[in-house]
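Single-structure report; data block below.
Heads up, one of the protein chains got dropped from this complex, but the rest are sitting where they should.
Up next is chain A:
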Amino acid sequence: MASGQQWVLVEMVQAFYEAPAYHLILEGFLILWIVRLLFSKTYKLQERSDLTEKEKEELIEDWQPEPLVPLVSKDHPPPKYDVVSGPTSHKIIVNGKECINFASFNFLGLLDNERVKNQALTSLKKYGVGTCGPRGFYGTFDVHLELEERLAKFMRTEEAIIYSYGFATIASAIPAYSKRGDIVFVDEAACFSIQKGLQASRSNIKYFKHNDMDDLERLLKELETEDQENPRKARVTRRFIVVEGLYINTGDICPLPELVQLKYKYKVRILLEESLSFGVLGEHGRGVTEHFGVNIDDIDLISANMENSLASIGGFCCGRSFVIDHQRLSGQGYCFSASLPPMLAAAAIEALNIMEEDIDIFRLLRDKCKHIHSALQGISGLEVVGESISPAFHLQLEKSTGSRELDVKLLRGIIDYCMNRQIALTQAHYLDKEERFLPPPSIRVVVTIEQTEEELEKAASLIKEAAQHILQHTVLGH
């Protein structure tokens, strides 16, 4: 052992003698460099502040934050909300005036339904109002289980999960699956709760033009070439398409069959938001899948709220257990929030009963939509935007004045004109600065099955009148 070491040492000394001079000089130089690095002053990435305590105090003293909320000048008071006294059913009292409601999403008129109310009341007498806990901690009631089962059965999916707030449903569902690094393809017209869900997911978002399948395919192809360059990354990057069945912002239906084709071609999962189309489209009101005859199992996840057709509160997601069950541990709005008050769940169950008993209501709703849709065609200055079978569609100005503020004012004028004549309408409201693609200002007309032929006619002719009155007026005025 010892001799071996010695031998190595001898060899080393020998190598030192035999090395060329330039080699020794270079090595010597390198050693010196290392020594210099070792003893030089440590270089820190973070700048060191050598402020004295006094200077710090001064800085703290000097710092003035912005006000918590921007100061509002007196001439721009915050807009007043319309006040509704009494229920928001077919007949509604807005700002003290009785009107016919063309604004709330109570498509099937179930909000005012006696059967639904009675069921809610029975439930209230049994369970009280609140649940006093999240689903995990004694906030699960037998009514919740029943509603989940009923929704799954109604939609013909394996499983459903309910949320206590419609907005939180898709906003929680998206980040449960799509994480940082994943890729989501989303329609530009997607509603605000989808946008918030995408933001919470921190995924890589790619917007495609509204309902433009070519544009979507272009993006998918781009991804495909990227995948070929980096196959390792591609194997773990989940990809989703997020679309709405019936777009609340445009009144358009998504081209689902094409989307399903693209899904299998490019191996992308589809998340479908059906808040507006659930209980509206399809022979049995099952939504856009039924409307197109698409197999519901081809859609990975369907989300909808129970606040429109079902006229209750909350939302649900449905699909295969493999997908849905994951939200019971990962859906933030599900795990960390108090569960849905049982009386609201009971109301939703009864509303489902009614939907199952009488499928005529969906046909009736479609007929009424078509009726008012055609009655509203050809108004000078106003353009109807949206499918003719969509119960919520938009009236936009044909020609914008160039200023959003003025457009909004004009539309408000039309609404006030109608409101004074017993037709309650509302504008589609957005947070202008928060929307990714801000839709143009519009009046959103909502059709419900409770509106009679005469009322539909009246609304259409009033809007026509108002448009003439107000739009002509301003054009002349300018």
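Rule of thumb we're sticking to: a residue touches a chain if its C-beta (ideal position, glycine included) is under 8 Å from a C-beta of that chain, and two chains touch if they have at least 3 such contacts; residues count from 1.
Keep in mind that, in the parts below, contacts and distances are computed from a predicted model.
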According to its UniProt record, the missing chain among "AP-3 complex subunit beta", "Serine palmitoyltransferase 2-like", "Thiamine pyrophosphokinase 1 isoform X2" or "HNF1A factor" is "Serine palmitoyltransferase 2-like"
Would you indicate which residue among A:Lys91, A:Lys117 or A:His284 is in contact with the undisplayed chain?
A:Lys117
Given that one chain is not shown, which residue among A:Ala190, A:Leu344 or A:Leu382 touches it?
A:Leu344
Had the left-out chain been drawn, it would touch chain A at residues 49, 51, 56, 59-60, 63-66, 68-72, 78-79, 81-89, 92, 94, 101, 103-106, 110-113, 116-117, 120-121, 124-142, 144-145, 164-168, 177, 191-193, 196, 199-200, 234-239, 264, 267-269, 297, 305, 307-308, 310-313, 320-323, 325-326, 328-330, 332-333, 335-338, 340-341, 343-344, 347, 424, 426-431, 434, 444
